[in-house]
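What you see is part of a larger complex, with each chain still in position.
So that you can tell them apart, the chains are marked A and B in the order they are listed, and the count of residues begins at 1 in each.
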Amino acid sequence: MRKIGKLDWAFSGGRIPFESTGEEPKFNSHDKIAVLNTSGETAEIEIFIFYEGREPVGTFEVEIKAQRLRKIRINDLIDPEAVRLDRNYGCYIRSNVPVVIQFSRMHTGQNANAIMGTMAFPAD
Amino acid sequence: MRKIGKLDWAFSGGRIPFESTGEEPKFNSHDKIAVLNTSGETAEIEIFIFYEGREPVGTFEVEIKAQRLRKIRINDLIDPEAVRLDRNYGCYIRSNVPVVIQFSRMHTGQNANAIMGTMAFPAD
């Protein structure tokens, strides 16, 4: 099977909320990245977290086995230090083999009826 | 009309939930892919499902007629084997002619107020 994806990924709209109304741990609020490694090699990814008012933090290191998916809660990134709750953050991820990365959020802590996010269109 | 789209598509954020509160079958929880084939030929697509803790499964084979749309419930993929419920999965799809593929989800089983997902930005 072909190697599918890219080596470098990023998103800018992250935020892990404090409050949560869902059943633990399944429905509590979270930010997650889902990494798909279709290749025959282990993917070694390096994650860097960027904030508004302080220095970026990294390198968080995660492995995704060959031909496997892995979902990673941003809440679970604690080494070299835990990602700050209730702070806006961005994320840059690089991999040694091509992977496909999707960012998702579940927010159960308040009654906003609809929240949506989309990457803007990169025009060059 | 031009052939619009790409031959290879993937997403990493799949999960078919067990529980559902909606009217059956219209509003029960599902993951779907919608495949648009604007070309004058039948599109023959091959779908591969990737999991966290077991080998990938495939090939699921589906045809989309010339100049037609087709929505495919991931729940309905049962040959060579049914896609596991309540398990995270990723998906790689290849086609013999260019197609456009969108992934969508309806989740009716719990009261999270908002869930959103977006592809991260592929930066290389």
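As a working rule, contacts are C-beta pairs under 8 Å (C-beta built on N, C-alpha and C of every residue); 3 or more make two chains touch, one makes a residue touch a chain.
Please read these numbers as outputs of a predicted model, since none were measured by experiment.
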item	value
Homo-oligomer size of the whole complex, from 2 visible chains	4
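To be clear about the criterion, only the chains that are shown with their structure count from here on.
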item	value
C-alpha-based rotation, subunit A on subunit B, 0 to 180 degrees, nearest 5	90
Cα-centroid distance, subunit A relative to subunit B, in whole angstrom	21
Complex interface listing, subunit A residues touching subunit B	1-2, 4-11, 13, 21-23, 27, 32-38, 67-71, 91-93, 100-108, 110-119, 122
Subunit B - residues contacting subunit A, complex	8, 10-13, 48, 50-53, 55-56, 88-92, 94, 110-124
